[in-house]
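What you see is the complex with one protein chain gone and the rest in place.
The block that comes next holds subunit A.
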Amino acid sequence: KMLSKERRSSQKQMHSHESWSLSPEELEIWDRLYRIKESDGIKEPVLPQVQFETIENLEETPKPEEGAAQELSLSEWSLWQNQPLPTSLVDHSDRCHLFIAAMEMMELMRHQQGDCSYERELRPHLRMEDVDIPGNQRHLSTANPP
């Protein structure tokens, strides 16, 4: 294929330039093969910005003009997330396993109506001396007064 020939030739030139930026040849290849142009009819992919609901947000980045970018979604395919997906060289982390387990748990609870099995299971283990809630809170139905 055309592409692999290009790659080989660019690797040959690798040693010839030692700056951090692309060489003119590499720039030409990037521009022709990889760069997203208006004529491509696809949007520039961008990652969503961190936003907190409960604390002041400092990260204010100028948004690209509406419709020019495709925000990459982390939730669109949530139904696929309740099992570990294949890996190549990097194993799944503990954090990742936590996420998978949580998605699996939510999948199992999706069809529950009203009463919650998680709550039923834990209710007998609750000791009021373990929890520290300031103020006069309405106790949840989980609370069995000692």
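We adopt the following convention: a residue touches a chain if its C-beta (ideal position, glycine included) is under 8 Å from a C-beta of that chain, and two chains touch if they have at least 3 such contacts; residues count from 1.
Note that contacts and distances are computed from a predicted model.
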| item | value |
| --- | --- |
| Listed names "CD180 antigen", "DNA replication complex GINS protein PSF2", "Centromere protein S" or "SMP-30/Gluconolactonase/LRE-like region domain-containing protein", matching UniProt entry of the absent chain | "Centromere protein S" |
| Which residue of A:E18, A:E38 or A:D132 touches the chain not shown here | A:D132 |
| Contact footprint on subunit A, counting only the chain that is left out | 50, 52, 55-59, 94-95, 98, 101-102, 105-106, 109-110, 112, 114-116, 118-119, 121-123, 125-127, 130-134, 137-138, 140, 142-143 |
